[in-house]
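Excluded from the complex is one protein chain; the other protein chains are retained at their positions.
The letters A, B and C name the chains in turn, as written, and every chain counts its residues from 1.
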Amino acid sequence: MEHILTALPWARRLTQVRQILRHVPVVSVLILLVFIVFGIFGNYFMPHEATKAHFGDVLTPPMWQEGGSAEYILGTDHLGRDILSRIIGGATISLEVGFIVIFFAGALGVVVALLSGYLGGRIDAVLMRITDMFLSMPFLMIAIVLAAVLGASTKNIIIVLVTLGWAGYARVLRGEVLRIKERDFVLLARVARCSKTRIMLRHIFPNIVNTLVVLGTLQLGQVIIAESSLSFLGLGVPPPAPAWGSMVGDGRDLIFSAWWVSFFPGMAILFVVMSTNLLGDWLRIRLDPKFRQL
Amino acid sequence: MISNDNVLEVQDLKTHFYTSRGVVKAVDGVSFALKRGEALGLVGESGCGKSITCFSLIRLVPRPAGRIVGGKVLLEGEDLLTKNEKEMTKIRGKRITMILQDPMMSLNPVFTIGEQITETIRVHQKLGKMEIWEKVKEMLRLVRIPSPEVRMREYPHQMSGGMRQRISGAIALSCQPSVLIADEATTALDVTIQAQFLSLFKEIQEQANLSMIVVTHDFGIVARACDRVAVMYAGKIVENAETRELFNNPAHPYTIALLNSLPKMEMKVDTLYSIEGQPPELHALPPGCSFAPRCSHVMEICQREYPPQKEVAPGHFARCWLKG
Amino acid sequence: MKGVKLAVAVGVFALISVFLVSYSFSAETGEPKGKFTYVSPSGAWEFKQIDPHTIVGSSAQEPSRILFDYLLYKDPDGQLVPDLAEKWEISPDGLKTSFYLTKKAKFWDGTPVTAKDVKFSIERCMRPELKFLRGGQLRRTVDRVEVVNDYHVDVHFKQFDPAFIDVVAEYLAIMPKEYTEKVGDDGFAEKPMGSGPFRLVSFRADAEVIAEANTNHHRKVPYIKTVVLKTVKEPATRLAMLKTGEADMIFLFPGHIPEVQKDPGIKLMWTKHAFLRTLIYYDMGFPDEPSPFKDKRVRMAVSYAIDREALSKLLYGAVEPWGSFLAPYHPGYDPSRTPDPYDPKKAKELLAAAGYPNGFDTVFTGHITEPTLWQATVAMLNEVGIRARLDMPEAGTWARYCTEGKFRGIGYGAGPWWAGRGPGSCLEAHVSGFWAPEGHPYPELKESIENLNKAILKGPEEEAKAARAVDDLMLEKWTRRPLLFSNVVFAAGPRVESYQNIPGQYWAFRLEYLKLKQK
Partner (left out) sequence: MANYILKRLWQALICLIGISVIIFFLSHLSGDPVLLMASPEATQEDIEELRRTLGLDKPLYVQYWVFISGVVQGDFGQSIKWSKPCIDVWLSRFPNTLLLGSAAMAFSLIVGILTGVLSAVKVGGWFDKFGKIFALMGQSLPVFWVGLMLILIFSVNLGWLPTSGHGSWKHLIMPAFTLGWYFTAATTRLSRSAMLDVLDSEYIKMARVKGLPEYLVIMKHAFRNALIPIITLAALNLIMLLNGTVITEVVFNWEGIGRLVVDAIFARDYPLVQCCVLIASMLFIATNLFVDILYAYIDPRIHYH
């Protein structure tokens, strides 16, 4: 039996796939999938328009509570907007902000790490001083100043978070680059007279991707929280756009009377951030057992 | 077979690992005996269950996956497998102890050498501070560490690999154990240091009438340091004999193959012999003899049934249908 | 001898007893009692130190109002009444104002409040380095301050200043001349002294002021013994404090009104008509830039598209629909000026007639402090096709927009928060200065406001007529459009029995008239 099984290539592949997916946090992946689907195709799922105010139905409780209606499953906010629709719409914003920030911060971090780690010398010294500088600035303070300079808009939030986010990647990835730089295949490539750009892109970069992916996944949650903190202070994604952070922020004044306004977006943040963290942990173990400092 | 000068007797020891891919029978019915003052070599390819056997003896199988599921480990007549954890703590390090594979890693980097030896003595023996101190110095001298007073205050990273392994030895010997297990204790050292270490230990062993289990994959070490050899394959001891007897009359095809794969002086490099195939995966063992897929003398019965142990010569046991 | 000694001793004892008994009796009836805690939000420029002449922001008045006396005061109807000044006179040409001081007023250390203190205070306000809120205005208009005698002071003006009397009533706290000169400005900030109904006990900047009743106050000895003024920014935290009894009265967030109404122990207290919200058409200030709002029909469409009643309901009455630039307490207010009706159909027709049948894109600038209001307004505008993007800059960015002339499209026209004042300065604020960043291209408007300022000297009837004329003109021109009048709401816990406020002046309490329930 065993022999037959191992003889069939597809069966073997199936085992391999099962191996790779071992212990995958199923719930997290499902939550994130829902999050991404809502983020991209949210418009098709919304029972109402996310920014549409219904002045007659202000602060309707969720449907299972007294006074709730099936029209608004999770209730409405202080402007009569459907909370479920806004949460679905908020997925778009969180997804957009989260991924764009991670992409650009990661990209900038990679470039700096490669240049600094591989070229070394004066370039390293200068780049690392700049990285240090960004790392030692108090995050939220600078974020607030930056947001005040730029003004509140989704684009500006992304700029703020990228500006303050790249240094973390650069610092960790530079360490990786330094380690990989000494490995045989890089030395061989050097002997073979590959250009520096080629070595950095073809030989070193693929080896830091794992770390990058892990860092990025773990950061997704942090970006969502940071966006919500700025929104709380009125410097986030401007209303009426349904950002989860601003939704919790809006609802915080109503927490004693209309708990659902801030409760559900808070839960959305909790679930997505928790899922990204769990997935990030899993990836970290699968991809890079040594890496655990973050 | 059971005689009173056996310090350690292992009977049908079984240690299994329960993983998501199935039960891994890492140690599957191992039996052997160790006489006082004897050095037993435990030989086999990596992954054959040598280390797990050793850790089973002192009951430190990685939890929760690994579990000792059967057998007996009689240390001076007491069955260690029936002891509780508290009792085991008192036995480990005092009556049976072990030197680990990697000297670079087996000393705690943040404590001084002195502290690491001291604490072993402190937990096992009721001695005054000065007495312990003296004892530590004595142990260091025993393993030939120069200027022990100075070295005691140093940290592991300040020492060479050989020195560190000798310190591991000093820790192991500090409570005069009956049985010392050396798990690939020399693998990580370079060849000259290896030789030094071996001769030192041989010397200490003879002086103290210590019983030793030397786990290795290197027949050279076996030849130099061991009185008996047990060859392990896929969780079972396939052959067990006096060293000389085994080298001269190997009975099991696996042992023969192992011996053939040793480089010899007169051999040309390109005729170096190797065993074909891969060691079997322990969670999916074939029903018959586990060596059958790689054996050049394989017979029909080998596929069906595992061979029983037979005494092919006095004191020379093997498990092979060929010797039926 | 012995008997005499004894008699004296008994006599003294009896005297002391009588004194003590009478004292304790009086304490039972007239002495201030109880502790009252008021919690308000803190803006960015709240009180930093207790020197009333260095207050640079708008709503930092609460501590100064209870610690200091002013020459004039306002009663619960919003009318000026005597405080330190028993009487005041404005000369017919408006170039001299005389104040006759009461002889009863004393500072906390017992020195009487005299004309030299008034002169000192006015002149101190004019010192530029103190950055007094209205210092610039005083420097421009005040010529000199003359002490006629201890209780009579004349202020001479370079030109008539219609807003001077407001400054006197709202900002010009009277400080002791000798004490301040002795301890210096920094010393005063450390340990201030006034003559107000409460004496300062302790002070933590931006956090807490504790004051105790001044039993020698000339106008009104407070009913309560201790006042604690606290700053708490989070509205929900304030409400929680009220519910737990940590606060007796809070500045209420309108969204909490229904929550408070559910609680029988909590009363709502309104300060009606505190500030006017108008629609503002910023593009009008840029004659060279093309804009749909140059067409009056479009400006009308904006107003008809907004459902003022719905907005009022949304904020539980914290705003009410309004149709005039004047408040009920202003001379000249005409109640027949009703707000524009909600008529989206007419708005669409007007837009179509103006050439925008499919609407157009624009910006709506709202203030960050009232996101609900402006989000709802923008949603209404979008319904009729005025696709406005909502921009809500925080105060600093707002100020930057002002300097850089960045306002475009339409927005929330900030009516002045000092709506409680005379109509002159209120109406003027809609036309020029800080609150009118759009500027106004109508010379006739400026002219009619100047008329109003002059009419103040001619008596209340003339003033009313002139004010109404300005109101009419502004309504006719559609330079701005009245939208809503904001009502400020406080919530008071079960211990508060009665409270007096001043219409339009939500920051100025009459805490000395506040009564707590006796147990």
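Everything below uses one rule, namely that a contact is a pair of C-beta atoms (placed from the backbone, for glycine too) under 8 Å apart; a residue touches a chain by one contact, two chains touch by 3 or more.
All values reported here derive from a predicted model rather than from experimental measurement.
J.: In the intact complex, which of the presented chains make contact with the chain not displayed?
T.: Its contacts among the visible chains are A, B, C.
J.: Considering the complete complex, identify which of C:265, C:396, C:459 or C:494 is in touch with the unshown chain.
T.: Considering the complete complex, C:396 is the one touching the chain left out.
J.: Which listed residue (C:50, C:90, C:113 or C:133) would be found touching the missing chain in the intact complex?
T.: Of the listed residues, the one touching the omitted chain is C:133.
J.: Check the options C:50, C:67, C:113 or C:241 and report the residue that touches the missing chain.
T.: That would be C:241, which touches the missing chain.
J.: With respect to the chain omitted from the figure, which of B:141, B:157, B:244 or B:304 is a touching residue?
T.: Answering carefully, the residue with contact to the hidden chain is B:157.
J.: For the chain not shown, which residue from A:130, A:159, A:189 or A:287 touches it across the whole complex?
T.: Missing-chain contact among the listed residues: A:130.
J.: Over the whole complex, note the residues of chain B touching the chain we left out.
T.: 58, 60, 64, 85, 89-94, 97-98, 100-102, 105-111, 119-120, 123-124, 155, 157, 168, 171-172
J.: Which residues does chain C use to touch the chain missing from this display?
T.: Residues of chain C in touch with the missing chain: 42, 44-45, 48-49, 54, 56-58, 128-129, 131, 133-137, 140, 163, 204-208, 230-234, 236-237, 240-241, 243-244, 246, 394-397, 399-400, 402-403, 416, 425, 429, 433-435.
J.: What residues on chain A make contact with the chain left out of this view?
T.: Against the missing chain, chain A presents residues 129-130, 132-133, 136-142, 144-146, 148-149, 221, 225, 228-229, 232-233, 245, 248-249, 252, 255-256, 262, 266, 269-271, 273-274, 277-278, 292-293.
Keep in mind that, in the parts below, only the chains that are shown with their structure count from here on.
J.: Taking CA centroids for every chain, report which one is farthest away from chain B.
T.: So the farthest one, by centre of C-alpha atoms, is C.
J.: Please find which chain has its CA centre nearest to the centre of all protein CA atoms in view.
T.: If we average C-alpha coordinates per chain, A lands closest to the whole-structure average.
J.: How big is the gap, in whole Å, between where the Cα atoms of chain B centre and where those of chain C centre?
T.: Chain centres of chain B and chain C, defined by C-alpha means, are spaced 89 Å apart.
J.: By residue number and range, which residues of chain A touch two or more other chains?
T.: Chain A, residues with two or more chain partners: not present.
J.: Which chain C residues qualify as touching chain A in the complex?
T.: Per the stated touch rule, the residues are 234-236, 239-240, 243, 253, 255-256, 258-259, 307, 310, 313-314, 368, 371-372, 375-376, 378-379, 390-394, 396-397.
J.: Could you pull out which chain A residues touch chain C in their complex?
T.: Residues 51-53, 55, 58, 78-79, 148, 151-152, 234-235, 238-240, 250, 252-257.
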